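Left out: one protein chain. Kept in place: all the others.
Our next item is subunit A:
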Amino acid sequence: MSYYFAIVGTQDNPLFEYEFGTSKQGGDGQSRFTEQARHLNQFVLHSSLDIVEEVQWTSGQLYLKVIDKFFNNYISCFMTAGNVKLMLLHQPTAVAAGASTRNSTSVGVNPTSPQTEEAIKNFFTEVYENYVKAIMSPFYKVNMEIQSPVFRQRVAAAGRKYL
């Protein structure tokens, strides 16, 4: 499973991007996107913002689960209170998709199973906590890009821990 994570600001502007692979089931934490898919990922992820805007008023939950699917790409979304979106694109690998009947509950194989939902929720919750710390900085203004290397580390650690 490969992941592309982005934080999208209130003006639909990207604040932070990070790409990683699964660390479960012996994964090495490296993403397996092709060079073409990398460009497509950004497009796919941002195109699902329309759906986010529809879904966000139907439920006050922060975690909106999988909101969109584009071929083998699944988009999960987490709305912060300040209307900034944490978006995660997850793409099960082709091999894993074939083996989905055997261990369909394990994280990283079946993108819509409750286990995966829970894992992604934990990931988002941890990133959100760090995001709130980032905006607590008096020098941070709304919709500023997050450049802190510490924040990037924290996101990477959350990815390793849960996904």
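The definition used in the following text is that contacts are C-beta pairs under 8 Å (C-beta built on N, C-alpha and C of every residue); 3 or more make two chains touch, one makes a residue touch a chain; residues count from 1.
The definition used in the following text is that contacts and distances are computed from a predicted model.
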Would you mind picking the UniProt name of the chain not drawn here, from "Trafficking protein particle complex subunit", "ATP synthase subunit a", "Ribosomal protein L19" or "Proteasome subunit alpha type"? "Trafficking protein particle complex subunit"
Per the whole complex, from A:Met79, A:Ile120 or A:Leu163 the residue touching the absent chain is A:Met79
I need the residue numbers on subunit A that touch the omitted chain, in ascending order. 56-58, 60-62, 79-83, 128-137, 141-142, 148-151, 153-154, 157, 160
